[in-house]
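All protein chains but one are shown in place.
By letter and in written order, the chains are A and B; residue numbering begins at 1 in each of them.
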Amino acid sequence: MTPLRFLRQPFFWVIVAMTAVFIAWPLATGDVRLRESLVLAAVYIILASNLNLMLGYAGYVNFGSIVFFGLGGYVGVYLISEQHWHPVAAALAAGISVSALALLFGLGILRLRGFYFALSTIGVNEGVRAFVSNFAPWGGASGLYISLDSYQSLGGPRQALWTIYILLVGVMALSLLLSFGIKRSKFGLGLRAIGQNEDAAGVLGVPTPLYKALAYSISAFLPAVAGSFYFFKSAFIQPVDAFDLGFSVEVIVTVMLGGTGTVAGPAIGAFLYEELRGWLLTSPAFSNFQLVIAGALLLAIVIFAPGGVMGWIFRHIPKMRRILE
Amino acid sequence: MKRAFLAAFAALLLTVPTFAVTARADEITIGFTSSQTGALNVDSLAQLRGFEMWRDDVNAAGGIKAGGKSYTVKFVTYDDQSQGARVQQLYTQLIVQDKAQFLFSPYSSGLVATAAVISEQYGALMMSIGGAEAKTYQLGNKYLFQTYTPADNYLTGALEVVKSKKPNGTVALVYSDDPFSKAVAGAVRTQAPAMGLKLVLDESYPPDQTDFSAVINKIVAAKPDALLGGGHYPDGATLARQIYDKKAGIKWVTLLVAPDSAQFATLGPAATGISVPSQWAPEVTYKPDFGPTPADFAKRFQAKFNTPSDYHSAGGYAGGLIFQHAIEQAGSIDPAKVAAALDKMDITTMFGRFKISTDPKSHGLQLTHQMVLTQWQMKDGKLVKPVIWPRAAATAPILYPIK
Partner (left out) sequence: MFEIIASIIDGILVGSVYGMAAMGLTLIWGVMNVINLTHGALIVAGMFAVFLLVQAFGVSAYVVAPATLAIGFFAGVAIYWIAVQRMIGRPPLMSLLSTFSVNMILIGLGTSLWGTVLFNVEVSLPGLTLGNYTFPGTHLMAAALTLLIAVLLYFFLQFTRQGKAIRAVSGNREAAELVGIPTRRVLAMAFGLGAALACGAGALIATMFPFTVLAGGAYQLKSFVVTVLGGLGNPAGALLGGVALGLVEGLTTPFIPVSWTSVIEFVIFIFVLIAYPRGLFNFTFRRS
């Protein structure tokens, strides 16, 4: 699809509008709490959209997708705090190095199918976590700290938080555009053919090993960049946070919630999920039971509405198919 | 004339209630998160209870008195699920939305570090309670104040016991691969040789290690006189139990954190002889400059919550007490003045001494608080945990060798 045709898709403008809201709303109100909430939402959306490339399009369940986020965080924090790189350069370096690494891992594990692939992604995540816990230059299990004057390159901590927020929103927009672009491209068609029936796709001429490897590697890039920004903001990274398998599963849940294989689905799912969890945590009535409620909600969705929010929308408002993807 | 006088008198009468209401409405809001769910749940809850008891004591006495006013203490608190990501979001909310004027830290070193990023950005004063790692204070803060003894000094007492019982003895150091335990172990590595003790084993295990059989075999093969280390609850308890089950016969065992919990007694005979460094124990004999004595605190805490106090709850209570004292010394609730008061303080509470470093490279690091060593011992058929070190504060003789 040529760039010009891209601009004529209504969904492109939906993405642009959404990005504008994300940036304008907290900036206009100066509401820091809102910004913090939206940062988490943006992170979930980034991870969910990129996971969707493997999960929704190609049908490969990546249980350990968080490993890209965590490794990106480590590369970024290391370059910023120990090598004194600029945060943006560090984030780019993180993205490139982690997707290269993903390509390498992918070559090994992408010949597996179904549950085996899912398990291998867990193995990759846990193996990387165990390794980083022992890796002294990255602080081992103690993690890496960023001293407060590392924020000077972005104008001091308070200004830096806003800048990082805008950068993360930018990464979020890129994730959605990437997802959309791939979906409408020949590459995306090939991926979705793989998702439907990998062997038939292979027979019909889709270069399945190459496409899978590309998808896996591409799905690592933006999460790694996001990880670099996110952990820079947190000023502290340790293995147990960076490679939190539970977080990875939460991202799968958000994609499910929103609707796999769609572009808007992961974004909607991530946003809803993050808001719900945030609300449950701070609500005095529910905070004890928030895990139970989240679990029950997920179960209900899986049983009764497996198409997620987008599935529901498309079924009841068919016209939306022309606008949303 | 009479009417005017009456009107003025009525007006005066009307202002009196409003004046009184304004005085009652003076509040200080303190914000913090605690780990109501997740792995840190048990200790965080104890610390929370310490906070609550202080708040109730202070409000019952009329509030914190400063600058001629009395301030009631109000808490705003959330569950951080033992997760760093939540901590940042929630502390931002506490400062910006809930308008907390002062902060207490979350429980555990990692979460304190994450919260400190937020508190320092907003110049919000945070009392750090429940965080022992020293690195957090070396990142250039201005408004962070540590009440706990830093990790570096955790096992110093245990080393001194070993030295006194077996000079030139050998030590095995086996600890959990987490930031806190690593910091403690790092200090042991330098302190032990300086005391003439030789390290014959020095290893870390993954925090979620479930079986220590092979590790214990390794310890036995190294033939140490003493074993120091551990990490947190499950691993410490499992290590202690397996040492007993495997009859490892080590003469002295000091483990971090796990043996300090009353629940450790459920290990039965496996618990006997295990010692643990503690920030505090109910039997300590500090003479406080203000506030309750240790014994008084312990008794009232037990009565209030129907559960024994421990160093987490004592730390929580002391954090509040020290904070209150700082406001009273400053005579104001202006954070900068309170911070200045904290910088100058050198006092003793039921928790021990409090004096922090004012060197900008390590601002807020606790300098004077000491650890005590408690040991599980059998007394009349029941397991008790008296203080055994420093000897000046001890309430029972040291049990050595433990097996």
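Rule of thumb we're sticking to: a residue touches a chain if its C-beta (ideal position, glycine included) is under 8 Å from a C-beta of that chain, and two chains touch if they have at least 3 such contacts.
Just so it is clear, the structure is predicted and the values come from calculations on it, not from any experiment.
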Listed residues B:Thr170, B:Gln209, B:Gln329 or B:Ser357, member touching the removed chain: B:Gln209
Which of A:Arg5, A:His84 or A:Arg111 contacts the chain that the document leaves out: A:Arg111
Footprint left on chain B by the chain that the document does not show: 37-42, 45, 174, 177, 203-206, 208-211, 213-215, 217-218, 220-221, 233-234, 237-238, 241-242, 245-249, 258, 261, 263-264, 266-268
Footprint left on chain A by the chain that the document does not show: 55, 59, 61, 108-109, 111-112, 114-116, 118-120, 122-124, 126-127, 130-131, 133-134, 141, 249, 252-253, 256, 260, 288-299, 302-303, 306
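By our rule, only the chains that are shown with their structure count from here on.
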Rounded Å distance, chain A centre to chain B centre (Cα mean): 37
Chain A residues touching chain B - in the complex, by the definition given at the top: 31-33, 36-37, 39-40, 130, 133-134, 140-143, 145-149, 157-158, 161, 233-236, 238, 240-241, 278, 281-282, 287-288, 290-291
Contacting residues of chain B [partner chain A, same complex]: 36-37, 78-79, 81, 83-86, 88-90, 92-93, 96-97, 110, 113-114, 117, 120-122, 135-136, 139-141, 177-179, 182-183, 204, 206-207
